[in-house]
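All protein chains but one are shown at their positions in the complex.
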Amino acid sequence: MSPGALVVVETHGGRVAASSLEAAGVAARLADPAGGVTAVATDAAPEVVATLGGVGVAKLFSLADARLAAAPVAALAAGVLAAAERSGADTIVLGGTAFGRDLAGRLAARWNAAVATGVTEVHRTASGLEVKRPVFGGRATETRRLDGPRAVLTIRPHAFTAPSGAPTPPTVETLASPEVPAAVLAPRRVAVEATATGTGPSLGDAAIVVSGGRGVRTPENFRLVEELAAALGAAVGASRAVTDAGWRPTSFQVGQTGKSVSPQLYVAVGISGAIQHLVGMVSSRTIVAINSDASAPIFKVADYGIVGDLFQIVPALTAEVRRARAH
Amino acid sequence: MPDFSLTPEQESLRDLARKFARTEMAPHAQECDRTPRFPEEIYRKAYDLGLMNLNVPTEFGGSGLSLLDQCLIVEELAYGCAGMTTSIIANCLALEPIILGGSSEQKQRFLTPFCQEYHLASFALTEPTGGSDAGAIRTRARKDGDGYVLDGEKCFITNAPHASLYAVFATTDPAAKHRGISAFVVPRSAPGVTPGKDEEKMGHRASSTSTVRFDGVRVPAADRLGAEGEGFSVAMRTLDQTRTPIGALATGIAQAALDHAARYALKRQSFGKPIAEHQAIQIKLANMAQSVHAARLLTWHAAWTIDRGAKGSLESSIAKCFASDASFQVADEAIQTFGGYGYMKEYPVEKLLRDAKLTQIYEGANEIQRTVIARELLRGYA
Partner (left out) sequence: MEIVVCIKPVPEAETRLRPTADGTRADPDGVKFVLAGYDESSVEQALLLKEAVPASKVHAVAVGPAPRSEEVLRAAIALGCDSATWVDATADTADDGLSAARALAPALAGLPHDLVLAGKQAGDRESGVFAAALGELLGVPDFGFVTDLRWEPAAARFTFRRATEGGVERWESPVPCVIALQQAWNDPRTAKLPMILKSRKAPIAKVAAAPAAGPSIPVKFELPPPRSGAKMIEYKTPEEAAQTLVRLLKEEAKVFP
């Protein structure tokens, strides 16, 4: 059988997550043309099917099972593997999200597959897949060979672009409800609250992140950071000093004990750049630092630096961004 | 063959002290130095983590650390702030006379409370008219019924305004000189005990230093340590134990000075390159590194000698004297490396020089240490 690749599709409110589209791009590269790219989703609404058609998915396995709606991610493993067996895929690709991460470990253990998460490069070799991924908070990269017949990958957000082409609607096959142990179905999700990262994109997903630190001085002043983020269409982040002080919830925290982000553009406002923070953002593509202290360590990792009073620089920058984007 | 490697346990103790010094002490060092301020909240935290009363034996609830273990901790603490370290280790100095000279009942009574909750104690030996000449003590202890009445004044007493207990050295017979001295444990609450106001000091400004007056203070005989007339011996044996950690404290200051200087030298540019690439600065740094290394090894060696049960007077005097002189020189060279910035209070190195100075003076001035060293040395030739 020609090896194919299966994408596990994450949907939120009937929309396919951007990370799943990126995963489809990776699957397309890895799949033998004969094997093709297949996908599995718990939601096979027409909009989902159409979106997947646009990124080259030839076949969609629908895992519409009411029991799974509020069950742990773990409960999906049996269904996903059933799809993998049906499609003949030797590789499962997931987006670089909480959903993808949690499912990847399950799938690998269950499928007896090699696993790699946060992958930024991947290609086939004679003996299996070779992947590259950042480690140590982006301070280094490792290359690994995934030996054996099967592999599970999650990809780093923004490391791959979603394919685009003439949309061909995939065929849809509905899978039988998989057997899931009662223990795994026992926990329940009882509510979903709005993400506490404001109105913009979520931190892990965003292509641009604007973070504020101690230099912002008061919780009220933090709106300067948020206004700049809004102008850029960015997610808002914060250093540990800010979340420790309670100016913003811990869900905003970027760093060793918070979120690791790797956006296209990271703007650090009033952040000195403690190692704690740096490991969470150093693998961003372009880093801008605005700080009053020219010797702040953040300037060592930044691509562009502005030394000055953030209370003057940031409003001016917000205005300039708005002007530039309006044109 | 000697083995200079630390055990995993010693590394853990050092790591604890290092983390505390860098996260709890150092961030407040400059403010406490400038104001000046006695940061009791930091001392309480040190107590909570077990970083005080290091010398109290385990049977009284202490950690009973070896002198080498104590030195590892003290060096790290001093790296964070020498002044705070002086206050933190003052209890070791004040409780050592009880450990060395107390009966088991006295040890139980006086030491146990220190291991149950936070208290400070002070070692009250020095007097306005005599520091190093401990035999010339004027504070009187007059026999009165089954106890004593103390009269006199002590000065330069670390933590005195905050202490709940004093180890006091007083004479029952001035004519007998050092043979007339006895050691007493006096609670702060005893009527007639009056600490003076904080002295304004050159360095160690996070620590508190004052006089203590004793005016007709009644002390029961049960609170005398050892026999009458044994006080001088208790004081000297105490200092034999506590001298070596002063070497560690000085080493901590010196290491901090070297670290500041080396980092600055790599960053600061002159004549188109970092000053660390100029030979004049490299020679300075190399000399500083030698001094720090030698100070540390002499301190470890003295502690090792005493831990093996030897008196170690020579070794501890060499360690204290060398490390404190080295500390002052290294701090001086650190300032010189910083140039004009080093002279500014905004930069950390001038404090190190002020702090290092005291290590040449207290717990036996270096002149006394050299006297001891020479005496021990010449004994071998006579």
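Note that the chains are named A and B in the order they appear, and that numbering of residues resets to 1 at the start of each chain.
Assume contacts are C-beta pairs under 8 Å (C-beta built on N, C-alpha and C of every residue); 3 or more make two chains touch, one makes a residue touch a chain.
Please read these numbers as outputs of a predicted model, since none were measured by experiment.
Asker: Can you pull out the displayed chains that the omitted chain is in contact with?
Answerer: Taken over the complete structure, the missing chain's partners among displayed chains are A, B.
Asker: Taking the full complex into account, find the residue in A:29, A:86, A:124 or A:144 that is in contact with the omitted chain.
Answerer: A:144
Asker: If I consider the whole complex, including the chain that's not displayed, which of A:8, A:41, A:261 or A:321 touches that chain?
Answerer: A:321
Asker: So one chain is hidden, and I want to know which residue out of A:77, A:92, A:155 or A:242 touches that hidden chain in the complete assembly.
Answerer: Among A:77, A:92, A:155 or A:242, only A:77 touches the chain that is not shown.
Asker: Going by the contact rule already stated, which one of A:5, A:116, A:162 or A:281 would touch the omitted chain in the full complex?
Answerer: Of all options in A:5, A:116, A:162 or A:281, contact with the hidden chain holds for A:116.
Asker: So which bits of subunit B touch the chain we can't see?
Answerer: Interface with the chain not displayed, on the subunit B side: 8-9, 12-13, 16, 19-20, 48-51, 63.
Asker: List the residues of subunit A that touch the chain left out of this view.
Answerer: 10, 12-13, 17, 19, 72, 74-75, 77, 97-99, 101-106, 108-110, 113-118, 130, 134-148, 181, 183-184, 186-196, 202, 204-205, 207-208, 232-233, 250-251, 253, 256-260, 264-265, 275-276, 279, 285-289, 294, 299-309, 312-313, 315-317, 319-321, 324-325
Simple rule for what comes next: only the chains that are shown with their structure count from here on.
Asker: How many angstrom between the C-alpha centroids of subunit B and subunit A?
Answerer: Comparing mean C-alpha positions, subunit B is 55 Å from subunit A.
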